[in-house]
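A single protein chain has been removed from this complex, and every other one stays in its place.
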Amino acid sequence: MSRPFISFLTDFGPDSAAAICRGVMLSIAPKANIVDISHSVKKYAIRDGAYLLSIAVIWFPVGVHVAVVDPGVGTARRPIGLKTQRGDVLIGPDNGLLLPVAEALGGIDEARILENREWMLEKTSSTFHGRDIFSPIAAHLAIGGKFEAVGSKIDPASLVALDIPGATARDGGLDSSVVYVDSFGNLRLAGVPADLASAVGDLQSGRRFVVEFGPTGDRGPQSENVPWARTFGEIELGKPLLYEDSFGHLAYADNQGNVAARLGIASGTAVRIRPA
Amino acid sequence: MSRPFISFLTDFGPDSAAAICRGVMLSIAPKANIVDISHSVKKYAIRDGAYLLSIAVIWFPVGVHVAVVDPGVGTARRPIGLKTQRGDVLIGPDNGLLLPVAEALGGIDEARILENREWMLEKTSSTFHGRDIFSPIAAHLAIGGKFEAVGSKIDPASLVALDIPGATARDGGLDSSVVYVDSFGNLRLAGVPADLASAVGDLQSGRRFVVEFGPTGDRGPQSENVPWARTFGEIELGKPLLYEDSFGHLAYADNQGNVAARLGIASGTAVRIRPA
Partner (left out) sequence: MSRPFISFLTDFGPDSAAAICRGVMLSIAPKANIVDISHSVKKYAIRDGAYLLSIAVIWFPVGVHVAVVDPGVGTARRPIGLKTQRGDVLIGPDNGLLLPVAEALGGIDEARILENREWMLEKTSSTFHGRDIFSPIAAHLAIGGKFEAVGSKIDPASLVALDIPGATARDGGLDSSVVYVDSFGNLRLAGVPADLASAVGDLQSGRRFVVEFGPTGDRGPQSENVPWARTFGEIELGKPLLYEDSFGHLAYADNQGNVAARLGIASGTAVRIRPA
């Protein structure tokens, strides 16, 4: 029999907070296989956490997935559990963090508020629900607790959603935006190659595009003339390219460089792509 | 039967040193469940390590806990093992690192110096006792080795202690200090709410205090007028608050901000709290 699987993502950083949650989970579910996704999500950056979760959990075994990027801890924001079509349970705050990954796992089968005091730590603080509520409830589910027991059913339509911009065809080009800046400095963009192709036609290797960024802050749009490429190997070292990333999304990078640093671009920046 | 539990904290950072220790432990105790607390403790910062250990290990199963923040490696400082009242064994250098967590685990039952050459690596370097002494001895204990076998008994009163400032009532206020700056930039302070209440009276939400920091370096004290709050949610975004942290200690933070960065405050800074 395989060990119950728990994955874990937070913005807790390098302190001992993530380890404390792991200790709480192991005290309840000593055989659980707890896999850290990342604890280096930018502080309070719910969108970044939602993105990282959504691209990661689909590669994991079915299990319980705990995510805590929770600037509203201790306020009226609800602690929730979401049962997905694939059979996973997602545990975390009702602030939009869990919705993209729920969609990636086939959608929400059932949503519940976390109310079961028996499955929480005896004393719950108002600032560390990761330790006091989310971790112990996840561990109780991992050892076979029924999802129904976490608390009352709620309407999935009542869940807080992030305002995540998509990709929109306009005037012969595509309006997109930077969804995430990865640690290589590559820009993960809204939309997939099919979105761009339906706006501009076939995407042959080497076809050139003008990509406009911004406005960000007080600067006007920056623009670059770059090729579509199938692999980084087609591009000179340090030069930019537009490509399909390994998750099937549009992306923009400097070959072995850090384009986010070079252009000073952060997630949320508007991006417009049009044929050169 | 559950797997033997080992926790592990160091200032080794992102190099492979922590993984090497894990390899040494697994070679001796292949079934051990080794949980990293943190390997990002500030280099040589014994106090930071002692604090992170002391708040973390109480949440873990009883086991062996290895900690290495060891600027004195290769000098006359003793390698030690401490048996705690809870039943854990703490392994590390005799430089104060292990004493706060020993206290949190009920106090020291027995202290021994690590001398058993059979349980160390065959060749011990003078700069990497984490690998050569602490990890293999911890692993031997984890697979059932007797604590008595690590080496001679020593007097707990002979152990090196950190000079950790506490909280002291004075002139209608409380003298405290910054014990740790967490990765959110929140200031973990010496003392608990009861210390403050006994100095100033009841701590109602919204009651205002003047908090003075410093002197640090060549600057005089900085002071801020802030409310006592039960939750971050009571406070405007970016504004400071005085509160009880999730470990029951006094703490100071900006709501969703980084107060340590804003005020330029490091651990060790003196803090004085008085009614406004």
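Each chain gets a letter, A and B, in the order it is written, and its residues are counted from 1.
By our rule, a contact is a pair of C-beta atoms (placed from the backbone, for glycine too) under 8 Å apart; a residue touches a chain by one contact, two chains touch by 3 or more.
Note that the structure is predicted; figures quoted are calculated from it, not measured.
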> Which of B:74, B:87, B:248 or B:275 touches the chain that is not shown?
Replying inline: B:74
> For the full complex, which residue in A:70, A:132 or A:245 touches the chain that was left out?
Replying inline: A:245
>> With the missing chain put back, one of A:56, A:141 or A:273 would touch it. Which one?
In response: A:56
>> For the chain left out of this view, which of A:33, A:75, A:124 or A:222 touches it?
In response: A:33
> Which is it among A:44, A:147 or A:232 that touches the chain not included here?
Replying inline: A:232
> Residues of subunit B in contact with the chain that isn't shown?
Replying inline: 12-17, 19-20, 22-24, 26-27, 30-31, 43-44, 71-76, 125-128, 131-132
> Hey, which subunit A residues sit against the chain that's not shown?
Replying inline: 2-3, 5, 7, 9, 33, 35-38, 40, 52-53, 55-56, 59-61, 182-184, 230-233, 243, 245-246, 256, 258
